[in-house]
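A single protein chain has been omitted; all remaining protein chains appear in their positions.
Showing subunit A:
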Amino acid sequence: MSVITVDALRPALEGVIASIMATCDPNGVPNVSMISQVHYVDPERVALSYQFFNKTRSNLLATRRAAVQVTDPETLAHYRLDLEYEETRTSGALFESMKAKLAGIASHHGMAGVFRLLGSDVFRVTRIRQVPGPVMTPPPRESLLAATRRTFATLDQCQDLEDLFDQVTICLERDFGIRWAIVLVAEGQGGPFYAVASNGYAASGIGAEVGSGEGVIGVAAAVGMPIRIGHMTTEYRYGEAVREAARINGIVGDEPCRIAFPGLAAPRSQIALPIVDDNRVVAVLFAEDDAIMRFGYEEEDALALVAGHLGARMALLRLTEDQEALEKLPDPDPAEGTVRIRYFAVDQSVFLGHDYLIKGVAGAILWRLLREHRDTGRTEFTTRELRLDPALRLPAHAENLDARLILLRKRLEERCACLRIEKAGRGRFRLLTGSRIVLEEAPGSA
């Protein structure tokens, strides 16, 4: 008989069907209760949520032994696991992941505010037995490995970052059936993160901002690990998270400088996968669905591979785009009409008339290009000169400049027919003005 491993049990650890847990005190008196989640840690370990100091907790600390029963929601096979308590973690990736999942489960069962994670109790699995009984054949499913391979092949064909970001969201739908996805890139070390590509939403939301720690995306970025929720809760919804952050910080009046997050109004499943480069989270791949439990452990693994490949392709394309092209560029079309563009140095925000366009580093870049155009008539620029411009105050790790240009280009496409940025070759881009531009710098600006 083959030995069952924790890896093989992962579908049973999704929490679809409630698990039960038993402990004994030092005198052998048992205690048994339903538990909300048994979390996969590694091939030899699982973790249970510690929410209250109760009899179970007291028994665990005294005897360090537990037994749990979990059920595979597709095959309906039951498994009993003998566990040996090792440690309790109160921070870090495992803790945050369990906290997010618990919040989702609590909300789904009307227990929001009752469940609160105090720690992740980590156990070594000493024995696994399958409970005798009928087992159903799981329904056939698409191969996630084949889907991952197809996505990799498409990403490998992308010649620039903009195409790469767009294609990955398209691939998620084509290869994985994931209808809603967003790519966000970090503004600086630790965020915030800005949407640079999306798929499936009525409004693209390009430029929408998510702070570190905000929602599933912000938590995944903060801990550098994938976060997913199968029973979505308002605690991890962006609108609420953003509004709450704004309220706490007294910046509710800042609303005009926010681009609405393009997420689903009522998502039931979400997953966010950090993209790490040189030990820093430089971007986040995000997907969501209106069905519960859409993303399991297998989907998390596959999407983590996609996110990793996306990160590698991003790094490669940034290197190649640094090479400047020497081709001669055609003259832009003659400008018509007048557009007043206002700049506020305090937050580097740019307004077209009275309409907010963009802020932060992307805003500073646009303002720099517009002033240069006004003063010298230049229309063609290089990414290299922006990198070297001290006035832009780019972060020390400025490799996300390309992503900011993509963000800027897409925002202009969506919001302004009078002003465009287009690629003009490797490391080059062109500012196209369809109107006469009048620049106004707000009083007090540098």
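By definition in this document, a residue touches a chain if its C-beta (ideal position, glycine included) is under 8 Å from a C-beta of that chain, and two chains touch if they have at least 3 such contacts; residues count from 1.
Everything that follows uses one rule, which is that contacts and distances are computed from a predicted model.
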Answering from "ABC transporter permease subunit", "Ferrous iron transport protein A", "Pyridoxamine 5'-phosphate oxidase" or "Ion-translocating oxidoreductase complex subunit B": the UniProt protein name of the missing subunit is "Pyridoxamine 5'-phosphate oxidase"
With respect to the chain omitted from the figure, which of A:T5, A:N54 or A:T338 is a touching residue? A:N54
Decide which residue listed in A:T23, A:S97, A:Q348 or A:N400 touches the omitted chain of the complex. A:T23
If the hidden chain were put back, which residues of subunit A would touch it? 16-18, 20-24, 28-34, 36, 52, 54-56, 63, 65-69, 71, 73, 76, 78, 80, 82, 109-111, 114-115, 131-134, 136, 292
